[in-house]
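Only one structure is covered here, and it is reproduced in the block below.
Just one protein chain is left out here, and the rest sit where they should.
A and B are the chain letters, set down in written order, and residue numbers restart from 1 in every chain.
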Amino acid sequence: MSLTYDDVIAKYEPVLGLEVHVELNTNSKMFCSCATVFGGEPNTQTCPVCLGMPGALPVVNEKAIESTILIGLALNCSIAPFSRFSRKNYFYPDMPKNFQISQYDEPICVNGYVDVEIETDEGQKTFRVEIERVHMEEDTGKSLHVGGATGRIHGADYSLLDYNRAGIPLVEIVTKIVPGTGRYAPEVAKAYVAELRDILRSLGVSDVRMEQGSLRCDANVSLRLIGATTLGTRSETKNVNSLRSVERAVRGEMIRHAERLNNGDRVVQETRHFQEDTGLTRSGRSKEQAEDYRYFPEPDLVPVAPDAAWIEKLRATLPEQPTLRRKRLQIEWAVPDKEMNAMINADALDIVEATVKLGADPTRARGWWLGEISRIANEKAVAVTELTITPNDVAQIVALVAQGELTDKLARQVVEGVIAGEGSPQQVIDARGLKVVSDESALMAAIERAIAAQPETAEKIRNGHIPAAGALIGAVMKDTKGQADAARVRELLLAHLGQPTT
Amino acid sequence: MSSLSRADVANLARLARIDMTDQELDSLATEMDVILGAVARVQEVATPDIAPTSHPLPLRNVTRPDVVEPSLTPEEALSGAPASEDQRFRVPQILGEEA
Partner (left out) sequence: MITRSAHEMSSAMVSGEITSQELTKKHLERISAVDKEVHAFLHVDTEGAMSQAKAVDDARARGEKLGPLAGVPLALKDVLVQKGIPTTCGSKILEGWRPPYDATVVTRLKNAGVVILGKTNMDEFAMGSSTENSAYGPTHNPWDLSRIPGGSGGGSSASLAAFQAPLAIGTDTGGSIRQPAAVTGTVGVKPTYGGVSRYGLVAFSSSLDQAGPCARTVLDAALLHGVIAGHDPKDATSIDSPVPQVVAAARSGDVKGMKIGVVKELNGDGYQAGVRSRFEESLEHLAKAGAEIVEVSCPNFEYALAAYYLIAPSECSSNLARFDAMRYGLRVGDSDGASAESVMNFTREVGFGREVKRRIILGTYALSSGYFDAYYGSAQKVRTLIMQDFTNAFTKADVLVSPTSPTTAFKIGEKANDPLAMYLNDIATIPVNMAGIGGMSVPNGLAPEDNLPVGFQIMAPAMQDQRMYSVGASLEASLLSQWGAPLLSKIPALAGSK
């Protein structure tokens, strides 16, 4: 008796709210000088400050403030002339001080927006997602639950804590409520996070790797009857750590809410955890009593009051906006909409641009990255960027094909070789002996062999039936193991059989 | 002046993570009433037109450069730990939410 998505949107309007946490890629932590490198041995990047030892004091990382202001500017926010850190008080073993230094009523950036474009039934459509605030805080440590069910908190015998991540600068970007997305709510949510990721990457302020947790999304979803003006009860889904999951989580929650509402059940305001394997959410432990965070101004820190000169200095360093850049590249490269979207969806824009900058023809560069290379990446279930092949390799291959040194078929073998770790394109060509057969006498010998093998076909060509040449050309190519230039073979063959070559 | 019940104090003790005895809660409820009665005097002069002061210093924008300095060794970091294992702090099972 489960509902279809169409049933849901026929009756209800979804309202979104998205909170994205971004780990900044500063060298040192938010409030101390420990390194922030991902994946270090446990508790090797800790000090009295980030371990919350008695007596230790925080000092704000200047780069973290600048990165946050840059984010605010890129998201069209106002930068507050006066902002402050506050303490958010609650106990949790992965939080060394048992309070998080965050920002509460005086965040550094407020009131911005992001426009996202998605494909709808009526074509491309732009949705404006309004930003409520952007603020700075610190990350927590990581706990490893030992015994009981693997990795799960419940049933674990004990936990082991690593504080390397504690105190890594975190920026929280909170949207205002996002109504009016209708059936496209899941797509808008996904496109918003993707757009945010692109903006953050272009700013160079974060690694934005969802799989490593450097960009994390909490999705708030509520439903209301179409036409209603009051908001429904929302659920907050945490742990959504891929773009696809954002979309799935929103869609899943919409259906779950609608089922409850249709059954006359109340939606419970709670935190839910997204499960990657099932695409469903699971209720977090509901708290018996509401937390009271007892925020108050952090007395160990002084206010952040950026003056206009500081803000303008930062504004001058803002890179081109990702949406504008996409439009520019689409025009420069003369890419049709559909292909452009394919490139964006495949996250290949940067890598194609890098290849083009190295001299490759845009269409060819795109063809390789979205064609053969994407195919291999899919087979290996990795992102194209994770393969060993580089824009430089692809640019070389494109050049070699243009110079007639390689055929497309040979070039595919080179690509495969580079990805297999056999070295640079030239090393693969040398090692595999991949070379266009340009020795005409060798080609003529192969042509003779083909004619001898298929005398009837040859006769048809002699009689002017040019399309029949394909079969003989194919045979020659096979004979030369694909190392011949098919166009030259055609010329030689037709001339040999007394036909015009153009 | 609102007076604090034992349940109020119990809730505060819960927020503060202190497992108080019933007797302690009772005596604290009584003491709190007396102390709150005294400190509530601040409300006599705290009119809306007065700006609050959370800190005595007029400093702004005190920051440090984004430079890495040596951390503690893991041995130093864990030196005070009541229990440790595999270079991590070992703590009893956590009943809260998954992070």
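Criterion: a residue touches a chain if its C-beta (ideal position, glycine included) is under 8 Å from a C-beta of that chain, and two chains touch if they have at least 3 such contacts.
Fair warning: this is a prediction, and the values are worked out from it, not measured in the lab.
Visitor: If I'm reading the header right, one chain is hidden. Which shown chains does it touch across the whole complex?
Guide: Even though it is not drawn, that chain still touches A, B.
Visitor: Among A:8, A:34 or A:51, which one touches the chain that has been omitted from the display?
Guide: Only one of A:8, A:34 or A:51 touches the chain omitted from view, namely A:51.
Visitor: Against the chain that's been left off, what residues of chain A make contact? List them.
Guide: That gives, for chain A, the contact residues 47-48, 51-60, 87, 89, 91, 93, 96-99, 159, 161, 292, 294-296, 299-302.
Visitor: Kindly note down the residues of chain B that lie in touch with the hidden chain.
Guide: Chain B touches the missing chain through residues 4, 9, 12-13, 15-21, 24, 28, 31-32, 34-36, 38-47, 50-57, 59, 62, 64, 72, 76-77, 79-83, 89, 91-96.
One rule holds for everything that comes next: only the chains that are shown with their structure count from here on.
Visitor: Quick one: chain A and chain B, Cα centre-to-centre, how many Å?
Guide: 39
Visitor: Where on chain A does chain B make contact in their complex?
Guide: 26-28, 33-35, 41-48, 51, 59-65, 91-94, 98, 140, 142-145, 148, 152-153, 156-163, 239, 271, 273, 284-285, 289, 292, 294, 296-297, 299, 301-306
Visitor: Write out the stretch or stretches of chain B touching chain A in their complex.
Guide: Going by the criterion above, the answer is residues 11, 14-15, 17, 54-55, 57, 59-69, 71-74, 77-78, 85-99.
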